[in-house]
Each structure stands twice: as structure tokens, then as C-alpha cells.
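Here the complex is missing one protein chain, while the rest keep their positions.
Letters A and B name the chains as they come in the text, with residue numbers starting at 1 for each one.
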Amino acid sequence: MAASDAEAIAIDIQDVGRSFGSQRVLDRVSTRFMTGRATFVVGPSGCGKSLLMKMLVGLETPDSGRILVFGKHVATMNAAELNGLRRRVAFVPQHPALFDSLTVGANIALPLVFHRIQDEAAARSTAVRLLSLFNLADRADLLPGQINQSDRKIVSILRSMACGPECLVLDEPTTGLDSPSRDAVFSMIREIGMVDSGIETLIVVSHDMQSTMAIADRIVFLYKGVVRHDTSPAGFLTATATDPIAAQFLAGAADGPMNTEADEA
Amino acid sequence: MGLTSNAATTVLETTGAMAVTSWTALTALVRGRAGRRQALRQIAIVSVDSLPVLVLISLLSGFVMVLESASYVESLGAFSLMGWAFGLVTLSQLGPVLVALMFAARAGARTTAELGAMAVTGQLDALRLLGIDPVGYLAAPRFLAMIVMLPLMTALCDAIAIGAGAVGAAVVVGLGPALFLQSIAQGGLMDEFLLGIARTFLFGGAIAAVSCTFGFRVRGGAAGAGRAVNDCVVVSALAVFVIDLIFTIAVL
Partner (left out) sequence: MNRRVNEIGLLIQAIVAMTRRPPPLRRIVREVFSCGNRSIVFVCVTMAFFGMILVYEGCMQALALIPDLSSAGPATIRSTIRVFGPLMAGLMVSFRVGAGIAAEAGTMVVTEQDGALLVSGSSPAEWLVAPRLVACIIAVPALTVVGCLAGILAGGALGVGWFGIHPSDFFSLSMVDRGDAAVCAAKSLLNGMAIPVFAAAAGLNTRGGSEGVGVAATSAVVRSCVAVAVIEFLVSTVARVAGA
């Protein structure tokens, strides 16, 4: 992310806990996401990453603790406030579906037109501008079925960026993609901070450590519902020397002290 | 007992869901939140989709009505009343009900299938995350299209059935088309025609409510979508008959 001169707290997570039955999925998680940073939330499947992200935009609520987004308590927001929040903090779920009856351009323009932020012509040029930031302008008039996997994923991210959010939350953006598509999506994510996209804060949930180490400004490593490390990529690398679990996760090794159970995805 | 209360719960729950969908869609329409282009597109889809089958059914039912009344008319010698009786049955009940049933089977089923496919592929969730209410965005234009087009198509089908009846009367009992049509025109059937059309606004709204609600609620892949389509046509048919009886008793 482009270093911002006035770094501020975008999202403040304070002592958040959540249980499903007897299972404690999140246990007193505290961390802060700063503006102008790309923070990657990593950890093995089932560690509560996705759950925590859904809480940021009010799709899930914590049992205990609170989440402040731009200083406002998410759990106490009413429907209108939540809609306003989701305008500022765009959440892209694991499998964001494109509208298959609309062209790629119309998919991106839809939220702008529906919320009457722009008229159709202006929304269309916004869509083309966003597409051209990532060299996809020639896809604008194609249907989602006519473009490849990685382009579909990128278009779904661009659609979430259409209304000009300040913060972008990507939940496992490369789930279900093959290796070349994964690379394409990660290089797009890297560019979000470099091009004029308007995104100030980027939060990415991932378990792909290679791209995480390359792109992240900061890494939050969640393990068994608690924040085990909250540091820079260099700091994480240092931590692996003393933490065998982090080391195993970074190496992506199947055997080690960390017993990954049933795969979440 | 358990079965009855289960069924009652399902009926209440479904009716409630349809009421909520209708209210949300209609308020979105009143506030002008439904995109004009979306609505026009739905109107085009609904008409192109249903028209062939509606025309065919109107022609056939027109002929059948003449065939079945022919012996009665001949035995009474009531040739001058044939057109009137035909017009009465067609305009007041048979036209609106048959058209609505076939409209439900065609446009209603299509709507459920379409929205169901969007539900199972996650497109509805994608809309919600963009702050777009699927009911306002997807259901409202469909409500508008069905409420506007069903009456228009009923009027058209009435005319087609009467045309078929005139031709049929000429062939079957040798009654001149002019006499047949005159008997309809002078029969004072304007009220029947207007009341017949009036109820189709309600039919259109009901079919839209049923088809959208069942489409939005689809879970469980293609099999779930198939079940929803089936439920949609069945519940639409029930709704048409129930509304028709209440309407008939209320206005006559």
C-alpha cells in the first residue's frame, strides 16, 4: 500500500469472542487495521478468519467484545447504518457470483446505478475506468461466462470497488482457482495499492503464504481462535525461528506440530 | 394432528413470505426504485414467452365452447343468444382464468426458475453485499411486468377467443359471424369484460408474488429449483381460483 502520511485506525477489534455450541471459534481476539496498509489475516482452515471478516461488515456478530469501524460500534448499527458501512467497507466473499445476465461492465456499474450515485453513462465509464486500471477494458462488453476464472474474480472485486469504498475486505480471494489464476488475482491485489483505486485500507484473508509475504504490510496470524502473531512480514519470518507452528504454516508442510483438521473450504 | 399443524404452519409461513415480498416490491415500485430498463425488459420477456401458448389456448377454448354449446343452442333454437352466452362465459370467467393459469405455467415458472438459479449460484447474496435488496431490484420489475401484461394479454386473448368462436359458430351451426358478433356486441357485456379484466390485475400480482417468493427461497441446487418451479405453478393455480371466487362474490 502506498504509505499514507496520516495513518489512522480504520478498524479496531477489541476482545472479540464467538462460540458455536461448545466450540470456541474466536477467543478474545484484539487487533487493529490501519489505513494505508495491506493487512493479511492468515491461519489454518477453521481458525476463524472468515468469521472475523464477516463481523467487520455486520454479517456475523461477536458474543463478546466489540468491533469499531471508523470509530463506530458495528453490532449496534441499524439496517441503514449497516448499508452505509458496507458502502465504505466493501466485503468480497469467498465465492462472489457475477450476475450472469449482465455484461462485465454492467456488473460493475450496477451498484452505482442502483444507489443512484451516477447515471448509467457515468457508471459505465466508471466501470471501464476501473477495468482499464487492470488492463481489462476490452472485457467490458462480454458476459461473465465469456471471460476466464481469474478475470471473473477480478471483476467481482472491481464491482465491490465501484461505489468508492475506503476499505476493501477480501475473504480468501483465490479459493477454488488454479495456480495461474491465483497468480493473476494476487498480482491484481498487489496493484490495488499502486493504482488510483481509492482503496486506503486493504484486508485480505489468505492461506497462501508466498503471496502474503510478498504483498502484505502486516500479517495477523490467527491460530485456534487467538492472535498468535501480529507483525510485519519480516517480523513473521523472525517469529518462525522460535515458533514451530508458524514455521510449519509458512512452509506449508503437512506434518508438524499443527494438526489441521477438516478443511474449511 | 401434527401433520395438520405442520401444514398450517407452512401455509401461514408461505403466505407471510409472499406478503412481505409483495409489500417490498410494491413499495419499491411506488418509490420508482425499479429500473425502467429492467421493467421494460421483463415486459418484453413475459409477453414473448407467454403469447404463443396463450393464443393457442384461446383459439382452442373458443372452438370448444362453440362445439359444446352447439347442440344446446340447436335444441332451443336460440341462435341469437349463442354469441351472448359465449361472450358471457369467455369474458367473465373462462378467459381470465385460463389465461392466468397458462401465464402462471409459463411466465411464473420461468421467473421461479430464473430467480432460483440466481439463488443457488450466490447471485442474490452478491446483491445483498452490494447493498442492493434483491426484492427491490429483481422482484419489483417482475411485479410490474406481470401486473401490466396479464390484463393486456387477457384482453387480447378474449378477442382471439371471440374470433375463434365466430369462425367456429359459422362452421359448426352455420351461424353467420356477423350475427354472432352482433349478439356479443349488443349483449351488454361491457361490465363482464371490465370485471374480467379487473380481476387479472389481482391474478398478475398473485402470480408475481408466488413466483418471486418461491424463486428467492430456492435452496439445494438444481433439484431444489425443480421443486420450487413445481410448487410455484401449483400455488399460483390455487391463488387464481381463490382470488377469482372471492372477487366474483365481492363484485356481483
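Here, a contact is a pair of C-beta atoms (placed from the backbone, for glycine too) under 8 Å apart; a residue touches a chain by one contact, two chains touch by 3 or more.
Note that this is a predicted model, so its numbers are computed, not measured.
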Thinking of the complex as a whole, which visible chains are touched by the chain that is not shown? B
Give the residue, chosen from B:Ala19, B:Leu40, B:Leu56 or B:Ala78, that touches the chain omitted from the document. B:Leu56
Decide which residue listed in B:Met82, B:Leu101 or B:Ile147 touches the omitted chain of the complex. B:Leu101
Write down which of B:Thr9, B:Thr27, B:Gln186 or B:Thr248 is the residue touching the left-out chain. B:Thr248
Please identify, in ascending order, the residues of chain B that touch the omitted chain? 53, 56-57, 60-61, 63-65, 67-68, 70-71, 88, 92-93, 97, 101-102, 105-106, 109-110, 113, 116-117, 172, 221-223, 225-226, 229-230, 233-234, 237-238, 241-242, 244-245, 248-249, 252
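The rule is simple: only the chains that are shown with their structure count from here on.
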As the complex stands, chain A meets chain B at residues 57, 83, 86-87, 91-93, 95-100, 110-111, 113-115, 156, 159-160, 163
Parts of chain B lying in touch with chain A, wherever the complex brings them together: 35, 118, 121-123, 125-127, 129-132, 137
